[in-house]
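Heads up, the thing below is written out as C-alpha cells.
Only one protein chain is missing; all other protein chains are in place.
And then chain A:
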Amino acid sequence: MIRIPEPCGPLSERVVNALRAEPDGPHSVPEPRAVGDVPYPLTDRDFQLALWMLYELHYGGFEDAADPDAEWDPLLIVSRAALERTFEHAVRELVGPVSVPDGDIVRALTKVTMTSDGSELATFLQRRATRDELRSYLAERAVYHLRESDPQSFVLPRIGGAAKTALAELQYDEYGSGAPDRLHQRLYADALASLGMPIDLSTYVAEAEGATLASVNLMSLFALNRRLRGAAMGHLAAFEATSALPCGRILRGVRRLRLPDAVADYYDEHVEADAVHEQLAIRGICGTLVEDEPDLADNVLFGALACLAVDGLAGDVLLERWRSSRAPRERRQHDRAAG
C-alpha cells in the first residue's frame, strides 16, 4: 500500500480530506456540479489526481486512509461517478464521432493503429534524449507500469466466451507466464531500481503530469464501468498495437545512453511480447467480442481512439516539457556559435 499523495488543488484536497476523515464522522467529497465545471479535465492535475485517488482505492489502496472500507464509501463512489462524467465527456469531445464501417472491427482497429503516428516521443528518446530526460520519462511512465495490466484484469468477468479466454491468455503473459520474476510490473521496478530510482508508486504520482494521470485514469474508467467494457478492450488493442515499434526505439535509446541491462530488458521484452499481444487483442479479444456482441463495435473503436488521443496528449506534454527546458540551453549554444 502507498501513502495518500499531497493534494494540489480544491478537488484533490477534498478527496484527501475525505480519506483522512474518521469512518463515521462527517465528511464531504468533491462533486463538480456539471460537466464543464473543469475547463480542461484531461490536463488538469488537480482533477486527475482526485480521480486517480478514487480509483486507487480499488487497486492497492492507501495505508494512511482512516477507513479501511473507504473503497465502497457511498459518498466517494458518488464523487467518482461525478468526476467520471466530466472525464468521459472530455474524452468523447477529443475523439469525436465514432462509427465502425460495416461493423468490421478488426479492420477498423488495424487501420487506426496503422495510421496513427504516436512515435515522435519514442524517436526523441531513441535519438536525442539525455540520460536525465530518459530517466524523467521512466519516472513519468512509472505511474502506469508499476501497475501494468491491472486495469484490464477487472474486465475478465465482464466479458465471456472466446474473448475472455484470449484476454486471460494475454494477461497471463503480462503477469509473467507463471514466473514471478517475469511479471511486467516487476521488470519495470527492476529497471527503476537499477538506476537507483525508488520503486514506490507514490513518489511518481507526486510528480506526474495531469495528462499522465489522465492516461492511467482512462484505463480505470473503461475497466471499472461495465458499460465501457468494449472501450476497455479497444483501448488495450490500440495500446498493444502501438507499443512494439516505440519500445524498439526506446530500447535503442537505452543502449545509446548505456543504461543498465535491467532497463534494456524491460523494453526488449515488450518488443516481442507486444507484437504478439497486438494480434491477440485485435483479433482474439476485440474481434470475438464484437462477434458475440455486435452492438459493442463502436464502443470498442471509441476505446481505441481514446487511447491514441489521450496517450498522444500525454506524450506531447512530455515533449513540450523537454523542449522548453532545453530551449534556454540550446539558445546559449546557438549564441556562442554565432558570436
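Keep this in mind: a contact is a pair of C-beta atoms (placed from the backbone, for glycine too) under 8 Å apart; a residue touches a chain by one contact, two chains touch by 3 or more; residues count from 1.
One rule holds in what follows: contacts and distances are computed from a predicted model.
Within the choices "CDGSH iron-sulfur domain-containing protein", "Protein-export membrane protein SecF", "ABC-2 type transport system ATP-binding protein" or "Xanthine dehydrogenase family protein subunit M", the name that UniProt assigns to the complex's undisplayed chain is "CDGSH iron-sulfur domain-containing protein".
For the options A:M1, A:A81, A:A193 or A:A327, the residue in contact with the chain missing from this view is A:A327. From the options A:S99, A:T130 or A:S177, the residue with contact to the unseen chain in the full assembly is A:S177. Among A:A18, A:L201 or A:L280, the one in contact with the hidden chain is A:L280. Along chain A, the points of touch with the absent chain fall at residues 110, 114, 123-124, 128, 169, 172-173, 177, 244-245, 248, 271-276, 278-280, 283, 327, 331.
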